[in-house]
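Report on the structure given below.
Missing here: one protein chain of the complex. Every other protein chain is in place.
Order of writing sets the chain letters: A and B. Residues in each chain are counted from 1.
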Amino acid sequence: MLVYLILIAGLLLGLPIAFAILAAMGWFMATGEAPYHIRIVATEMFSGLGSYALLAIPLFILAGELMNESGITRRIIAFANVLVGGLRAGLAHVNIWASVIFAGLSGSAVADTSALGRVFIPEMEKHGYDRSFAAALTAASSVIGPIIPPSIPVIIYALIVSGVSVPALFLAGIIPGLMLAVFLSAYVALTVKVEHITPDPDLSGPSPREALLGGILPLLMPVFVVGSILLGVVTPTEAASFAVAYALVLGMVVYRKITLASLPRIFGDAMRDSAVILVIIAAVAAANWVLTYNRVPNMLTDWVLGAVDSQTMFLIAVILLFLFVGLFLEGIAAMLVLVPILHPIAVSLGVDPVHFGIIVIFNLMIGLITPPLGLCLFVAEGIAKVGMARLTRAILPFFLVEVLVLVILTFVPQIVTFLPRLLGF
Amino acid sequence: ASAQQTIRFAHVDPADWQSSKKGAAAEIFRAIVEGETDLTVEIFPAGALGNEDDLVAQAQDGITQVVMVSGAMSRACAAASVLDIPYSFPSAPVAWEVLDGPFGEALAEHCLEQTGLRTLAYGETGFRNFTNSVREIRTPADMAGLRFRVQPIPLYVEMVEALGGEPTPIAWTELPNALATGVVDGQENPVGVIYNNGLHQLQQYMILDGHVYAADFLVINEDFFQSLTPAEQEVVSRAAIIAGNMGRSIQQWSTAQGVNAVQAEGMQVYSPTSEELAMFRDAAQPAVREWLAGELGDEAVWIERLEAAVASASE
């Protein structure tokens, strides 16, 4: 009982999540009835982190930091601005479509929020948007990042579920990611009353032609990185290292924005930012061991299968479960806990494994923008400083839009499975 | 023992019993033990509690009671690694006879002293075979110059070198890519692994040389075992032997199925003659034996013990 107290009190009083979990696990191992052993905490953390495929995470985060430093982010924004900046509430559309382009370069929504948020939140406010709306839109549209390949959650999903390939999931995410952008854009077009806003000249660059040309080199990267993964030439981890090399060449040689002297700082920041995520993964691995040992997954499975007998019922239950879990658990952590339990049930009920993977990932990525624990929300709040209460109110309509897209994806599986089928996965 | 006692049985293979050797072994162990005693058996398949090394450590600490592992046993009890000497066993029935006979008993006793884990029974992971995409292999001479992916384990590097191939250690997850792009020409695995992972689609030729026989060890924490009543001990021991045999049967079944299936899908499979096998043995064994003797030090006596046991079983 004290274990739950430590966990919940720790979480509520502001102990970092990873340490709240570890503190509870340590207490459990040290004081629990034999045969627990304190060694298990370190053992499971070590095995939780000890995977080659997981290295794609720090590498993609490093690639993201390098792209920020090299001015690629601004080029992306300028590129998107030429495409959709002229619409009514143009800057809001640019925010969304810059995320789509950014998604092709980055595998993480948090990286998207922090890179684009720093530019868009102040800029949108300058143009008359509510600051909390700008922060909410930035966080909401950054969810596109891990849906469109490359994607860190996809890599981890394929790691958990053997027999579902990264290329198939990457292909499957493309249409849902674009669909999410279209829906967010439609919502903005229907509701935002701000009249035709031309972005700052600062953002749009000297001329549309130059902006488009300037976007070409950065845009070649996803074509090259994702393409090589889809062709099966490289593994996602190797591709992530190529993404780093490409961003290094662009930043140091082509754009000359990154100096040799700044590399230690960039590399250190990337490792630090990765550690913030990976230490949670390690802590969850330890917690997972305890849950498994006490057969919690089996009990959950029995309970679900006892209560649910059709595919539709199951998928609805999964959506509700993941939306609920997404409130409290970091997406990757939630996946590590729940996917091993739910995937076999999904398969036994005849759900396509790739379809199910995208549903789960989309679902958990929505969790990134839901309080009390939404990483993108935290990052957006860190930039916007409008207070979580205001930001929460502002994010609600976007949350509903994203749930609507999720429901459509869930019940029209062809949207997800079309591309992978077409290319023979 | 109390009526509430629970046996936690952990392994790293899939849970289903029709195609998974350890899955099948665990299921029948549970069925027998729960049917005939008041003990409860909880199965933790698919590495749910950790990799094989973790499982061995947990069983040693009594966190789990029964585990079924293959490679990890020789890391906990070095003498068990003599089973990996290539071309030691001419056939699976010979391996069964050796492991179920005095040699297996002596090894179990030795490993009990070393680890505190009692080997209740042996199952099998199966014979490993070479595949490649360049040419049919009938003798070691055909292997010359071919690049084979091996596990990053020194014994396998020694073996492939001794056979004239070029060993390339590559992680399992990278293997399909490495085969598809021609980074390596071939690989080696049990047939079931080759078929279930679609490696036969990337490779043209297989030789059923069975270079390494991998055994499964079904072990129980000794303190826990001693805490059981004699009647419970009898049931648990018997259930384990049946479980080991069930694992072997399922393994044999999936291998036989796999050999047919890969041929149906276009792979050329070659069964070497006993003369050809002798050529493989003569090429590979001396180097590996010498290397292993150096690694084992005092425990190198187990090499001769195994050879003697195989010789008497083959008669």
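Just so it is clear, a residue touches a chain if its C-beta (ideal position, glycine included) is under 8 Å from a C-beta of that chain, and two chains touch if they have at least 3 such contacts.
Everything that follows uses one rule, which is that contacts and distances are computed from a predicted model.
Student: From the list "Probable cytochrome c oxidase subunit 3", "Imelysin-like domain-containing protein", "TRAP transporter small permease protein" or "ATP-binding cassette domain-containing protein", give the UniProt name belonging to the chain omitted from this structure.
Tutor: "TRAP transporter small permease protein"
Student: Taking the entire complex into account, which one of A:274, A:288, A:363 or A:410 touches the absent chain?
Tutor: Considering all chains, including the one not shown, the answer is A:274.
Student: If the hidden chain were put back, which of B:168, B:189, B:203 or B:245 would touch it?
Tutor: Answer from the full complex: B:168 touches the omitted chain.
Student: Write the list of subunit A residues that the hidden chain touches.
Tutor: Contacting residues on subunit A, toward the hidden partner: 10-19, 22-23, 26-27, 29-30, 37-43, 45-46, 49-52, 54-55, 58-59, 62, 233-234, 237-238, 240-242, 244-245, 263-265, 267-268, 270-276, 278-280, 282, 330, 371-373, 375, 378, 387-389.
Student: For the chain that got dropped from the picture, name the residues of subunit B it touches.
Tutor: Missing-chain contacts on subunit B: residues 53, 57, 75, 147, 151-154, 157, 168-171, 174, 178, 181-184.
The definition used in the following text is that only the chains that are shown with their structure count from here on.
Student: As a quick test, compute the distance in whole Å between the mean CA positions of subunit A and subunit B.
Tutor: That gives a centre separation of 40 Å.
Student: Hey, which residues of subunit B end up touching subunit A in the complex?
Tutor: 8, 42, 44, 46, 48-51, 54, 57-58, 61-63, 171, 173-174, 176-177, 180-181
Student: Once bound in the complex, which stretches of subunit A touch subunit B?
Tutor: It is residues 34-37, 39-40, 43-44, 47, 52-53, 232-235, 289, 292-293, 295, 297, 340 of subunit A that touch subunit B.
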